[in-house]
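A protein chain is absent from this complex, but the other protein chains hold their places.
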Amino acid sequence: MNALELIGITKRFGSTEVLTGIDLCVDEGDFVVFVGPSGCGKSTLLRIVAGLEEQTSGNVRIAGASADGVPPAKRGIGMVFQTYALYPHLNVADNMSLALKREGLPRAEIERRLAAAAEMLELGPLLKRKPAALSGGQRQRVAIGRAIVRAPKLFLFDEPLSNLDAALRVNTRIEIANLHRALGSTMVYVTHDQIEAMTLADKIVVLNAGTIQQVGRPIDLYTMPANLFVAGFIGSPKMNFIGGDDALRAGAHTLGIRPEHLTLAANAPRWSGTVRHAEHLGSDTFLYVRTSAGELTVRVAGEAHVAIGQPIGLSAPDALVHRFDDRGLRLGQSSAG
Amino acid sequence: MSIPRFIFGVLALIAVLTCAGAGAVWAAPVTLTIESWRNDDLAIWQEKIIPAFEKTHPDIIVKFEPTAPTEYNAALNSKLDAGTAGDLITCRPFDASLQLFQKGRLVPLNGLKGMGNFSSVARTAWTTDDGKTTFCVPMAAVIHGFIYNKDAFDKLGLKPPATVPEFFALLEKIKADGTYVPLALGTKEGWETASMGYQNIGPTYYKGETGRLALIHGKAKLTDPQWVEPFAVLAKWRPYLGDGFEAQSYADSQNLFTLGRAAIYPAGSWEISGFRKQATFALGAFAPPVQKAGDTCYISDHPDIALGLNAKSPHPAQAKAFLEWVASPEFAKLYANALPGFFSLQRAPVALSDPLALQFASWRGTCKSTIRPTYQILSRGTPNLENMFWVEGSNVINGTDAPAVAAAKLQKGLDSWYKPAK
Amino acid sequence: MLAAHAVLIAYTAVAVLPVLFIVMNSFKSRRAIFLAPLALPGPGSFDLVGYTTVLKTGAFGSYFANSLIVTLASLAGIIAFGSMAAFALAEYRFRLNTLTALYLMLGIMIPIRLGTVGILELMVAGHLVNTLVALILVYVASGLPVAVFVLTEFMRTISDDLKNAGRVDGLSEYEIYFWLVLPLVRPAIATVAVFTMIPIWNDLWFPLILAPGEATKTITLGAQQFIGQYVTDWNAVLAALSLGIFPVVGLYLIFSKNLIRGITSGAVK
Partner (left out) sequence: MTRVPPRTRRNRTHIVVFLAPAVLIYTAVMIVPLFETLRLSLFTTSGNHFVWNGVANFGVLFFDERQSLGFWNALRNNVYFFVIQMLQNPIGIGLAALLALPRLRAGAFYRTAIFLPTLLSFVIVGFGWKLILSPLWGVAPSLLGAVGLKGLFAPYLGRESSALTTLGFISVWQYVGVPMMLAYAALISIPDEIIDAAEVDGVVGIAQFFRVKLPLIWPTIGMISILTFVGNFNAFDLVYVTQGALGAPNYSTDILGTLLYRTFFGYQLQLGDPNMGATVATMMFLIILAGVCVYLFAVQRKISRYQF
């Protein structure tokens, strides 16, 4: 049984089509991340799943049952919002137990679930506080707790980390990953940050302009992006794209090479150019090289002793060069050299 | 929360609001309500007049519910239009009430028992133009004149004037002494200059009823000398008024006089009861001075107040009972003495106890009476002659308009709509 | 900073002294009011006669209660119905949204006094004349345009996430309005309350027309008739006016805690 099934979902606001024919199946227990640039429709899609918005056409099935026309509270979902959306006039415990009270659960059961969630999220000492007295990270944990206590069939996360600072973001990311392992529930997570997607997801759904570009395991998306969009969107620094004669010679319209797959070649380099800029991160060095094929980014492990303006030669193993046709779609492995 | 529960909540709120007010609705078997602008008299009605009626009519409760005079017409008309006005309507004289009668708001009262107690002249102000139908029971008339501070006069060795030159000589003496403001009159509200000023001294010049009727019949014009002259006299009052008289309101004038700072107050007899309460000195009165010794004196003896029956009253029988009582000599005596200065309009003379009121009433015997010139017929159109008298009276005293200019404006305004039958 | 204080103190004096002046003289005898209006009430001039006249003559207790009932009930109605309408206009997209909003705000432009006769006829038909309900209905209707205008602007600023969180937690649309949005626009409600309270409390016209009865008289009407009745009794007039100042200032102080926060975060930005 699929935890979530989307069949031909479209959404129009007036004459603008925001989603065009989304089909997707999410397996029980999967952590699925919707990723894409802002405006790609991923949040709308999530809200359709939640029932906060009505699809123009298509069907939503949650845990095998049709969810069309079912109000959000009856869909068996828990949701964590970007702005946390804690009820400002309720304390932490009341925030977390509101939905349970609405469902009419016995008090003892509510207490038990609350205690369990508080334990898991280390919220114990905060239960009597109002949201205004909490830090950003604490608010985020309460928001997650509010979803957990309902023991939903499906967790929905709407860019939950975007309001946190960098350090907290990494911590919370790990917490969410742990949470998924501990609960084993199905989670759907929306983000525009591909690192969050790569680190959290069992399965990534890349969306652009209202359509699904590719669905797959993070590593599959990384190694075998289905098209230029996915290739460019996944991975940091961004994949280098080379068009023109170089590509034609390889029987493609565009070539794609990840920065870490370019190597410095003193002899017979495939491309040669000069170093325009270098970023020294310690663990890596990023070189920005001006070549006849355009500017290429190179990632060198460790410290590279390169001077600005220095001429440099670059090569890449054919096996790691991605080839795309004139529609931007991935071509098979090149036979030519 | 479901929709029905929510709607119930809203309904409950409305219900609470409703109950909050419904508890206050008056509900008694037969209660008569009187509409009036005489809020000054509230206590007298409540303490003297109504108890006297209720004693003989235990089945009727009467409530006197006055409105501030300036809002009375507007409020009454709105209430009559909507049918919420009280059973008994206090009638302004002439057109305001005539219009109510013509619109069917007031009931004809020709057959009312006690109507015979009033002469046709006394009924004029509340009778149709053809003289056939009377629609309000006359209650009182007011007389214009001058009230003075007797103590001040004694101190300065002054005597009340009989003629206009004497009057001005008197004013000059008071002014020269400097202790008192000679005349307590302000021009701000207009109605002081029109009523206490022009309509007080005017009849002496235009010869009372003769002049008034000539105007109505188109045989005289406001630009004729006998109508301009009062304005010229008023303009001469200017030096004898208090500092800043342009901004002096009616209440200011009353205070100026009752606090003993002014010597003479151009008055209406209705002031008597109020002055009795507030003044700490002896009061005297004199009639509007005549032009030269031996001339006939004229006074403005103006039917001012009457009571009519609302056509939509739910208790016409009881209301008529009350009106019959108002038409009775018993009421006349009670009212005239409770409110000295409001003189009964009944044929039979009423014994008055207040000496000042008696003095005003005595002029009826020595002078010729007339009513205010603007009230009958001449204020029916636009522009309104009475309102124009307010404005121009003040303009003349303020020096804004010369007497002749003011009179010309009045006549022009009147001409624009009034075509006397010739 | 000193200059700022100097200017503010000067203006505060301009604003407050005339009012203090009325209050101060209400404690003096008539002669003292007239002869030495600027003097503070002293042993020779202190006199409570105005207050005794006022409190003994009119049913001021009942007038006061009527005013309070009318003002508070009208405010409740304006805020309840105004915020409901504002919520609908701010939250939902439907075909007549803009038109409804414009329609509801038309009333800001016309003085409701012009509709007196029609209103009176309506109240007569509903047997509401001489009830406080009539007044409350008129004030609710006349207060709604401003309330809807201000509250709509405020409600647009409430986070969508919060309302959606409520929906996910199983709150109905009514509960989201009442339970989530309403508490969050409390400052706006205080603003609306202060600005609509003033004309209601001080209104003379509709009490005169719709509820002039002794049992339903409001304190402003009572005081006004009192002025007519004792036009020269300045003690009583000043006392009545002074008594009329306190309640409205009290109500203002109650709401003002939220007021500045209210205007800051909403419509006027």
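Letters A, B and C mark the chains as written, and numbering starts fresh at 1 in each.
Going forward, a contact is a pair of C-beta atoms (placed from the backbone, for glycine too) under 8 Å apart; a residue touches a chain by one contact, two chains touch by 3 or more.
This structure is a prediction, so every number in the text was calculated from the model and none was measured.
Only one of the listed residues, C:Ala32, C:Val54, C:Ala88 or C:Leu132, touches the absent chain: C:Ala88.
Note that of B:Thr31, B:Gln99 or B:Thr163, the residue touching the chain absent from this view is B:Gln99.
Interface residues of subunit B with the unshown chain, by the touch rule above, are 3, 6-7, 10, 70, 73-74, 77-78, 92, 94-96, 99, 103-104, 186-191, 242-249, 252, 255-256, 261, 374-375, 379-380, 382-387, 390-391, 394-395, 398, 400, 413, 416-417. In the full complex, subunit C makes contact with the omitted chain through residues 1, 4-5, 7-8, 11-12, 14-16, 18-19, 21-22, 34, 37-38, 77, 80-82, 84-85, 87-89, 92-94, 100, 103-104, 106-119, 121-122, 137-138, 140-142, 144-145, 148, 160, 164, 167, 172-174, 177, 198, 201-202, 204, 220, 223-224, 227, 237, 241, 244-245, 248-249, 252-253, 256, 259-260, 262-265, 268-269.
The working rule: only the chains that are shown with their structure count from here on.
In terms of which chains touch, the assembly is arranged as an unbranched chain of neighbours. Chain pairs A-C and B-C differ in how many C-beta pairs are in contact, and the one with more is B-C.
Distance from the subunit A centre to the subunit B centre is 88 Å, each centre being the mean of its Cα atoms.
One finds 54 Å separating the Cα centroids of subunit A and subunit C.
The distance from the centre of subunit B to the centre of subunit C, with each centre set as the mean of the Cα atoms, comes to 36 Å.
Shared interface positions of subunit A, defined as residues touching 2 or more other chains, are absent. Across the complex, subunit A meets subunit C through its residues 47, 50-52, 71-74, 77-79, 81-89, 98-99, 102-103, 146, 158.
Only residues 159, 161-162, 164-171, 180, 183-184 of subunit C touch subunit A when the two sit together in their complex. Only residues 1-3, 6, 10, 13, 16-18, 20-22, 24-26, 39-40, 42-43, 63, 65-69, 71, 75, 78-79, 81-84, 250-251, 254-255, 258-259, 274, 278 of subunit B touch subunit C when the two sit together in their complex.
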